[in-house]
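All protein chains of the complex are present and in place, except for one that has been dropped.
Should a chain be cited, it is by its letter among A and B, assigned in written order, with residues numbered from 1 in that chain.
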Amino acid sequence: MDHQFRNMAYMLFGVWAVLLLTACTDGGWNNPYPTAEADRNILYSSFSERPKHLDPVRSYSSDEYAFIAQIYEPPLQYHFLKRPYVLEPLSATAVPKARYLDADGNWLPAGAPEETIAFSDYEIEIKQGMQYQPHPALARDGQGNYLYHDLTGEEIESLNTLSDFSETGSREVIAEDFVNQIKRLAVPHLHSPIAGLMGEYILGLNAFGKTIEDVYTQLKNEAGLEKPYLDLRPHRIEGVEVVDRHSFRIRLKGKYPQFVYWLAMPFFSPMPWEADAFFSQQGMEKRNITLDWYPFGSGPFMLTENNPNLRMVLSRNPNFHGEQYPSEGEESDKALGLLNDAGAELPFIEKAVYSLEKENIPNWNKFLQGYYDTSGISSDSFDQAVKFSDQGELGLTEPMQEKGINLLTAVTTSMNYMGFNMADPVVGGDTERARLLRQAISVALDFEEYISIFNNGEGITAQSPLPPGIFGNRTGEEGMNPYVYEMSNGKLNRKPLAHAKALMAQAGYPNGKDRETGKPLILYYDTTASGPDDKARLNWFSKQFVKLGIQLVIRATDYNRFREKMRKGTSQIFMWGWNADYPDPENFLFLLYGPNGKMEHGGENAANYSSPRFDALFEKMKNMENGPGRQQIIDEMVAILRRDAPWVFGFHPKAFSLFHSWYKNVKPNLMANNTLKYKRLEPELRQRMRTEWNPPVLWPVITLLVVLVVSAIPAVRICRQHERSAVR
Amino acid sequence: MNMDNLVILWTDALVYLLLVVAIAFGIYASRKEHLRAPWRYVIRSKVGIGTLVVLLFYVVIGLSDSIHFHPPLDEPDKNGEVIYSSEVISLFDQMVSGLRARQEKTYSAPLATHLYAKENIELPDGTTIRDFPRLKYGGAHLQDPEKDWKGDIMALSALGIFKGLVLTLVLSNILLIFLTIRSGCSFEHTARNVLVGRTEIPWCVALAVLGLMLVVFMWSAELATKYHLLGTDKVGEDVFYQSLKSIRTGLLIGTLTTLVMLPAAVLLGIMAGYFRGWVDDVIQYTYTTLNSIPGVLLIAAAILMLQIYMSQHADEFNSLVERADLRLLFLCIILGVTSWTGLCRLLRGEAMKLREVDYVQAATAFGVGHFQIISRHILPNVLHIVLISVVLDFSRLVLAEAVLSYVNIGVDPTMNSWGNMINSARLEMAREPVVWWSLAAAMIFMFTLVLSANLFSDVVRDAFDPRLRSTN
């Protein structure tokens, strides 16, 4: 027994020695990163879920864009500082202007009437001398042959990551690479989410897709492989052509001014043909080495470590062509220090480490300990971080201010609404009765309270489908929804409940009871319920309807089934949201455009709303340039919506983010995703703060050990006695 | 309350079926000496009777929470008919309606008079200050909380404890009178025997535990009417109420699971051991297959399937309560499927042994039917194994519920359960200042139940399996 005790003591001593040793070398014991990195110019952030697709033709969600927007360079980007959002060239030399053609192929002047326009041409000239990141797909030997395009099965078997290749190469980005990417958009087995949409506009894209499908099927049969390499170079899209080494032309059917916004998305970034040739080698996919997982771009960063189970690391691309920090911005930017770096060479940081962090809590705690440079605010940490000042304005709490943490808020370009299914016999339809009912519900649903309870006040109530920052949105009294709000004392206030009750009575439901049958009105609310918080939320909705005497039956389901209901149009009331793809009112108003009806046409108009006047106005507004004329039409459209109330305009959520004092050049930009290159760090400050915030507290552990040892003493004594008596 | 607004949920029906079965078994057991003796041993053990009292408290709350109905709305309709709300509540909800209705805005600490977070408060003169606002209900009767709070808590506690003691005294006297009548001795004599612990059944322990529980009960009842005894959660719901509501879920998981799996396990286990041959092979194959699937994955897959089924047939499950109830039942079934194999294997071995025993051999020789042999000779002789495994499984299942809810494959997220409380509490632990009471409440309630069940099951095992008595 003594022997064992001694062993244990040695073991404990060993552990202590190791701990003490690390304590001497390390700033904080709880530093989750290697000690050597402590004072380097590295940004630390987190991601909560493995991004599904990193291939720019497939990727279409913000968590994926957080990575690939730093790597791929589409022709255009949003200006980092200017508001309202403006496009500026990124890999292009200028923002392209559309030129119009009639059906016979003749050029039309700029102001030509829309009916005459059959095609629009966009000619894009790209910058010269841009180079791809070092990549094995471009590695060549002395004769200029590709080194790794013809690997054997065993060679591929031995690979684990892309960095296992010893040689890399690079080459210039040329116009053909952009065209290659547009071709890839249409390739059926790449499943681009915008293939259908772009097929409607880009001339010959659908036909190209069909051809490729046939060619590919044939190729598969001939090669007897599941995924053979398909060389896209011999095939052409009618409407897309290379003009010269540094420019290419896209021809669209009709007029589509919103097209330039798409050119700012990674869908249109350059992709060399070598990429597909390289990644299509048999066996690569088996090793998880695919283009969908290893991005291949020319931007300021490249993905150097790619372990979705642990961390993703973006490092500076040594071949980056260079870009300067913007020197113009909004008025206020100067004072905020956002122009201090004007003209400096981008990017500032050498590396960005994104760790997998599935849970909010560790994420938040590590942020507070200084191990993440920036963090969102989950609802649970909200009170801790943010308070409302005496004037009702948001600010940080004292502990946060003491730490030098900064707060950034921005109203997102999103819309959360409660929709009525217009195909439903009770709440839907163009009858006066249903309209009054919808208006009454619009008044009764107190979204101000909703925001304060369930969104921590992070949001503003919506007066129309258009969020602030989008053209067509109006503020103040002229932006008020007169069916739901009224002005009093110079403030926007929700109409009193009595008004809603009066509307109910007018609609034939006094006190929520059908005038003819005397039975209370029962409505069905479809929702997805998943978390413990939902119970309270659903109760809240029930209470809102009970205010009008309506019994609300909640049909909770999962998201898949919810969408199916939407598709079939079997729901009655539902809550949904929309995030802007690009900052144009068309992207919101099309959610209520009749021919976009979800039930009949499979579009995004989940309310199945259809109003001939609205549809006509929409078609007109869609292709107009921003200006007073467009504003006027939008005003009329919004007025129609407010009266018909197919939606209860819910709210536009606010995005909150916190960042530490050593994190510079932060400005919310809801459109641009490629903002990592603008960020600057002060690693020395960070290092100092981390050490200060994370002193290891040892006394409880020592106390515990002492207690254990002391409590063992009587046992040992008994043991000794025992022993002696046994011997005797 | 009339009958047509009564709602019988699936689990309610099964709970009462279980109750009936338990009572029937009790009557059956009381007639058989070999079953009565071990129970007598349980009752006569100090730990046994003490934990039994604690468990009884839980059971009573669980049972009263298993009678559901639609409460009537306040105003009748035009024809004077009473309209019932679409909401479903239980008898227990009705009894503690105060706890249910007194909802605050958000977090408040146990016994607090103010919210846990500062808010802007508009003063009568129009200015706003930032402070902790008073609670709507908790301690609302106090004029000046800072001054009166302590005294009030003390007074209420004293009152509660006093009430508890009085109640204990009354109950003990009733018991003593009952015992006096039974024994035929004088009252003083019986009382002295009970108090010094000279009775066969350790009544003094039972009374002490009962007294403790009653005092705690009355004390919390007294405080809970004026304050939030265990604070409130994120949306201001009383945590004490949630913990009490979770009792039903915990008990149900622990008992229904066994009830669901028992017939299959007993029948198949005995059949396998008794018939041998291909029957044995088939049954062994079945349970090895089921056993080899990792339990959590099987549960997860089944729960996913149920969710999909429910959303495809959403019209059949209109209320959240029904959905949650079905999910609970399904969880019990699937937990049963994953846990019956152990018992089945034990019974198979036991049946195999019994098959070779003389009297069974004799019965077979006389040409008695298989069914008769199984029900007359084998089943009664393996009952103790069944009982031991039921009791032993109980606490394991209660703990499993919490873990499963954490992974989101447990009971419905809208249902009150300790698992769900812990699940949301782990978010609260990250707050500053920390919100600890949800976690603590769930842990205390769960701990008390599981500890009692563990101790009780030890006694039961000792009672039915004398071989172990010496070592444990």
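Things to note:
Throughout what follows, a residue touches a chain if its C-beta (ideal position, glycine included) is under 8 Å from a C-beta of that chain, and two chains touch if they have at least 3 such contacts.
Everything that follows uses one rule, which is that contacts and distances are computed from a predicted model.
The UniProt record for the undisplayed chain lists the protein name "Peptide ABC transporter permease", from the options "MaoC family dehydratase N-terminal domain-containing protein", "Protocatechuate 3,4-dioxygenase subunit alpha", "Acetyl-CoA/propionyl-CoA carboxylase carboxyl transferase subunit" or "Peptide ABC transporter permease".
Among A:Glu357, A:Asp373, A:Asp424 or A:Glu458, only A:Glu357 touches the chain that is left out of the view. Among A:Asn31, A:Ser120 or A:Ser442, only A:Asn31 touches the chain left out of the display.
Checked against the full complex, the one of B:Ile308, B:Met352 or B:Val368 touching the unshown chain is B:Ile308. Summarising the interface, chain B meets the missing chain with residues 285, 288-294, 296-298, 300-302, 304-305, 308-309, 312, 395, 399, 402-403, 406-409, 418, 422, 425-426, 429, 434, 439, 443, 446-447, 450-451, 454-455, 458, 468, 470-472. Within chain A, the residues in touch with the undisplayed chain are 1, 4, 22, 28-32, 34, 52, 60-61, 188-189, 191, 193-194, 196-197, 285-288, 290, 292-293, 307, 309-310, 355-359, 362, 365-366, 369, 371, 559-560, 563-564, 602, 694-698, 700-701, 715, 718-719, 722-723, 726-727.
Here is the rule we go by: only the chains that are shown with their structure count from here on.
Taking the mean of the C-alpha atoms as each chain's centre, chain A and chain B sit 45 Å apart. Residues 360-361, 364-365, 378, 380-381, 383-384, 387-390, 392, 399, 453, 513, 518-520, 522, 529-536, 538, 551, 553-558, 560-562 of chain A touch chain B in their complex.
On chain B, the positions that touch chain A within their shared complex are 77-79, 83, 85-86, 117-120, 128-130, 234-235, 237, 307-308, 310-312, 314-315, 318-320, 323, 408, 413-414, 420, 423-424, 426-432.
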